[in-house]
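Report on the structure given below.
Shown here: the complex without one of its protein chains, the others still in place.
So that you can tell them apart, the chains are marked A, B and C in the order they are listed, and the count of residues begins at 1 in each.
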Amino acid sequence: MKIRVQSEPLSPWGLLADYEAQLISSHGSGKYGASAVFVGSMRDLNEGDAVQGMYLEHYPGMTEKVLQGMAEAISREWNLIDLLLAHRVGDLHPGEPIVLVAVWSAHRKAAFEACRALMETLKSQAPFWKREHLTDGSQRWVEKNTAGY
Amino acid sequence: MKIRVQSEPLSPWGLLADYEAQLISSHGSGKYGASAVFVGSMRDLNEGDAVQGMYLEHYPGMTEKVLQGMAEAISREWNLIDLLLAHRVGDLHPGEPIVLVAVWSAHRKAAFEACRALMETLKSQAPFWKREHLTDGSQRWVEKNTAGY
Amino acid sequence: MTVHVKFFASLKELMGCDGAAVEIGEMATVTDVWLAASGGKPMPANVLVAINMEHGDVHQAVHSGDEVAFFPPVTGG
Partner (left out) sequence: MTVHVKFFASLKELMGCDGAAVEIGEMATVTDVWLAASGGKPMPANVLVAINMEHGDVHQAVHSGDEVAFFPPVTGG
């Protein structure tokens, strides 16, 4: 299991290729039958307004602790083989990935459910806050998430 | 939207990196906020027996037609921005990816639901059949899928 | 009329061939095609049917030149 909170750009597919190579070298090949992945990216539009940038604030220390706790709980609940979670902080531009959640399990039911549950828990519990820079020059804090279910 | 039925090995993360680069160059950056991906891989164990290989038979022509139809229906239903589906046929070894389903949408709810719905439809409708080669030298047709919900 | 029959997977092994062109009278259904192609064997439970590469059922009418496929439950993905 790996949790990353990073200010550098996030490359989901490269990260997954590297992480899975490690996973296979430690667990062996053929141990998982399913992986489910979610990538959340920054859109250039939010609540009808054009957005040119975003600042992602977090609570250093607590953020990592909360992510670690939820990843462990979800791994146990769905009996996952492995889990990878990466989240950006700092300044972002439209199109850039914000979050990557990947899980590996024996069968697909657990993979789909664990991946989605982890994202919903992250969105309601993990201390991150988005401030948007609109193209008209104004700034605003994002105040609520879109519905997950 | 792209559908591939291929006998060559499938590299999900490389395929996704390439496909998403194309998607961005055609749609522009920042148009989607969510992507959900599922990869099904061959396990070295099924129904309690050690498996050393698998042959994936399909119905050339109908397989592609059914996959195309379900991809179009699901894209419409969840208003997806794009969709990529790749499925192996022929001889496989444990650890090799069998299927990749990836969807891109504005928000995460549609991405999670469409990805899972496409996999369940594929597993119940698309004409593929698995024959397993067990490590004891015997062969058998897989007769049913594990539960998806 | 002539219809083109195909068998897949375990059904191909059971029938000993992957298909055949079958001569059958007009007004035939998929069941009639099965009986003609199999030499009167009973159809195993759970057999699925496709007509011209679309999922169908045993009661459907077939037409000259149709491709009629029989196969077990699918197990891809």
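To be clear about the criterion, a residue touches a chain if its C-beta (ideal position, glycine included) is under 8 Å from a C-beta of that chain, and two chains touch if they have at least 3 such contacts.
This one's a predicted model, so the numbers in the text were calculated from it and none came from an experiment.
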{"item": "Visible contact partners (per top-of-document touch definition) of the missing chain", "value": "A"}
{"item": "Residue, one of A:A17, A:L45, A:A106 or A:V142, that touches the chain absent here", "value": "A:V142"}
{"item": "Chain A residues that touch the omitted chain in the full complex", "value": "40, 56-59, 61-62, 65-66, 87, 98-99, 119, 122-131, 141-145"}
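By our rule, only the chains that are shown with their structure count from here on.
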{"item": "Identity of the most central chain, Cα criterion", "value": "B"}
{"item": "CA centroid of chain B to CA centroid of chain C, Å", "value": "27"}
{"item": "Whole-Å gap separating chain A and chain C, where each centre is the average of the chain's CA atoms", "value": "48"}
{"item": "Whole-Å separation of chain centres (CA-atom averages), chain A against chain B", "value": "22"}
{"item": "Overlap residues in chain A, where contacts from two or more other chains coincide", "value": "108"}
{"item": "Touching two or more other chains - residues of chain C", "value": "77"}
